[in-house]
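Yeah, one chain of the complex is gone here, protein chain that is, but the others are all in their spots.
The letters A and B name the chains in turn, as written, and every chain counts its residues from 1.
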Amino acid sequence: MFFDKFLKSPKKKPIPIKIGSSVLKHGEIKGSIDDIIQVILQSTGSPGDLVIRRFEDNGDTAAAVIYLETLVDGNLLGQHVIEPINKFIQEKTAVLGASQLKLIISASKSVEVDNLHNGIEKLLSGYALVIIGDVSIILAVPLLSFAKRPIEEAVTEKTIKGPREGFNETLSDNISMIRRSIKDPNLKLEKKIVGERTKTEIAIIYLNDVANPDIVQEVHKRLEQIKIDGILETGYIAEFISDRRLTPFPLVQETERSDKVMSAILEGRVAILVDRSSFNIIVPATSNEFYQTAEDFYFNWITGTALRLIRAIGTIIAVTLPGFYLSMVTINPELLPPSVVQLEASVRTQVPFPAILEMGITFFAFEVLREASARSPVNINMILGVGGGIVMGLAAINAGLVSGITVTVVVFCVLATFCTSNLAKEQAWRWIRYVLFAAGAVFGFIGVICAGVLILAHMASLKSFGVSYLAPWGPPIIVDMADSPIRLPWWLSYRRPPTYRPQQEDRLGKNEGEDEA
Amino acid sequence: MLRKTLIILLLFIIMSFTSGCWDVQEISRRGIASTVFFDSGKTSSVKIGIVIPVPGTQIPPVQGTTQQFQKRHFIILGEGKSALEAWTKVHSNVATDIFFGQIRAIILSEEVARGNINDVLDFVGRFPLIPPNTNVLLTKNDPEKLLDLKNEANLLPGNYIDFYFQIPGKRTLALPLDLWRVNSIVDKKWQDSYLPIIEQSQDNYRIAGTAVFSENSMVGELDMDETQTLALIMGSDLGYLTLPLNDVKLVAFHKIKSQTKTEITVSDTGIVTFDVKLKITGGVVESKPQRIISKDETERIENEAETLTKRKIEALLTKLQGLNSDPVGFGGKYRIKYPRQWANIDWHQVYPVAIINVHTKFSIKSTGLFK
Partner (left out) sequence: MLKEKTGIGPGLLFMILYATLFSLGVMQSPYVAAEYIGNNGYWGLVLAFVLTVGLIILLNSLGRKFPKKSIIQYLPVVCGTFLGKILGLIYLTFIFAILILSSNMTALQSGTYFLFRTPSWAIFLLYLGVLTYIAHQGIEGITRLAAFIFPVTFILSLMAIGFSFQSFELDNIRPIFFIDGLKIPLGAVQLFYPFFPLITVLMIYPYLTEKRKGFKTILGATTLAFFMILATIISGIGNYSAPGVLRYSWPVIEVTRKANLPFILQSFGLFFTVSWLTLTLTGLGFLYYILAEGIAQLLGVLNYKWFTLILFPIIYSGMILLTEIIEVRYIFSFFRVSGFVFTIGFLLFVWLLAVIRRRGGKKDAA
């Protein structure tokens, strides 16, 4: 059929994986030290940062250490590997064999490598490979050291009150933050490698006696199905493991905040930490989660409730107001109070553009301004904001190109979208707003309602790891519904949210959970 | 495959609609009618007048400029054999698209009201956009001259009338009737319509009384005093009453609250008798000469008030029976108690000869800040 070409996904061709310029067939360790070194050099393509340190004993190479100087800590290498080997060779008490090597290398977590494939992987992961005359084994010593960002406040999720530790790009630092807070022996940590070339390390963390085992199993299954050459950021994984691809809504929760991840783990959800990314994933994720922030829980429950309501109402207004405003200005003005209609009609007499074009241009201008301010250097941001936003806006109103009411509505909606506490969800609403806008432009008030129902129907059909996206409203889970618009005080929150079907609903571990249909 | 087919279908539907948006009309291109009036034209044709704001004048004016003091509306007239024909004449006389969705008042001339208001209001009522709580009024003057007036507040006539009737304290002075209620009264046939009469006074508008109808045609009018008496019978909550005690003494009341209970009996000979019992309370707001109102004085005033109100109500009811107009809704009481007989009688033959006995009870609720 005509559309087949556009609709069918391209046939996937397997990408042959080559290491260096030759394909390692079996990778067994055999031959002399020089032979092994040659194979490694060939396989890695002799990179400029590869260092080979030989240890001579009476003219023969007794041992060799191979490492990438950009990944290995030189001081630790000297202290734990080079000095002990040198000392052993100089003392000449015995031939340097496998057992002696393991004794003299004092670095912890050294592993024996029995296959060159694994050896090269280790080399590329920051290990120093120690090869000895008896080349039946290679010892890989972990000495990874690199420049990293210190633990700072989360850039995208700032709070007034609460911890300011955000994740950074180092997996071990992120794991350590969680370990420091949850000192429960049931905290399970499982590591995986994803990405054929990047070999990105990811960690799956959950409470073994709380998280639903079906969800944990599904997380493992989906991660294992990821087939890609490189994972550079959490977003790659998020797309792969989401239940549905054709939706603007995020079906997994990504966050930079450590307290959010910890709170999610305590609720029975599963966290996926990704190396080289400060954003980490929490699954399952319902729509409700994207309107809850850490601050709700650090302030008094009344304040928390008020904040949540403001967020919810702000988001609804941000998404629906442009559509309703446009429909009432062009198609259904009878729905507005008479004084507003008269004012609007008078204000718009001098505007040369139809309302839809005027609003479209204003929205586009603000989107451009938003993108420009996100990409521009910090010292130009202020000028951009003042000059672009305020001055340009005022000039346009004074020139009669746009009306003040339209600019007010647009600016309010753009700002109110940020009431959604999650960036991915905010992006989704940002584009859905334009769908309602278009619907309002064509069919007025009825169009906005129809488009709204369509969007809600779409959301109702979404699931995140088997949990309905609209939970706890659809399906109604009464216990959890109370905690959605309002933040229940802690002295009433003795149950975990049954939405995620934890094994234990009681936070104190006294009662078993029930399966909610 | 299925999902993709659905997406194509949705996209097709969306694309097909971007070509034509039939109801789109810029708000500034609409002639937002504030008031519409109906009058008789020459040779029994229908005359319609529509009050439209001057474009661009409804924003707050710059203080001190002449625009602040200029009239902010104009009237377009049209005449035709039918209301629609007259409307099309109006429509062809303006650059904008006449929009009825924000009408605040419909004014009928006396001549039109003496015809059949149901027919007149049929045209305007069928417009789905007409707000159901549009005020309907009557004028004895030329409606065109009346509405062409620039009132002191420089408000659009429709806004002026709307604001007027939103104030609770003016309800008993004017007995406002919304369009939906006029239609309801016309349909139910056990009550007759009544419309406030509007006129010009001191460069403003004034509600001068109430026009009463019989079977959808105007048959008479009530002055301000009679209007307030009618409000008493129908049940008021913020009425006014002045009680002359003699030539020099008087007491005036505000916050007059009345509750009416009507009982009907029909004798074997078919004589209909209504017993109307009113419980009226009020607060003293003026006492001439100024004096402390003692307990004895209170009783005396209350008795006088009962007599006065009874007399006023009886006089009004006699007048209404004489006009064969039943704005109070006595017919409804008949229908409730005798539903089977109701279907077989002509109320406008029974009503004028019905006996109505009035009993009033007046009590002073408060004397204000003074004793």
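The rule is short, and it goes like this: a contact is a pair of C-beta atoms (placed from the backbone, for glycine too) under 8 Å apart; a residue touches a chain by one contact, two chains touch by 3 or more.
Everything numeric in this text was worked out from a predicted model, so none of it was measured.
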| item | value |
| --- | --- |
| Residue among A:132, A:202 or A:215 that touches the chain left out of view | A:215 |
| Touching the absent chain when the full complex is considered, from A:122, A:348, A:487 or A:501 | A:501 |
| Hidden-chain contact residue, picked from the options A:117, A:370 or A:463 | A:463 |
| Per the touch definition above, residue among A:97, A:474 or A:489 touching the missing chain | A:474 |
| Missing-partner contacts on chain A, residue numbers | 212, 214-215, 217-218, 221, 331-332, 335-338, 443-447, 449-450, 452-454, 456-461, 463, 465-468, 470, 473-476, 478, 501, 517 |
| Footprint left on chain B by the chain that the document does not show | 2, 5-6, 9-10, 13, 16-17, 22-23, 128-129, 131-133, 166, 178, 180-181, 183-184, 187-189, 329, 332-333, 336-337, 339-340 |
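Definition applied: only the chains that are shown with their structure count from here on.
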| item | value |
| --- | --- |
| Between chain A and chain B, centroid-to-centroid distance (C-alpha), Å | 65 |
| Chain A-touching residues of chain B, taken from the complex the two chains share | 1, 3-4, 7-8, 14, 17-18, 21, 23-28, 30, 32, 34, 53, 55-59, 99, 101-102, 104, 129, 131, 156, 158-159, 162 |
| Sites on chain A touched by chain B in the complex | 3, 7, 246, 329-334, 338-339, 341-351, 354-356, 438, 441-444 |
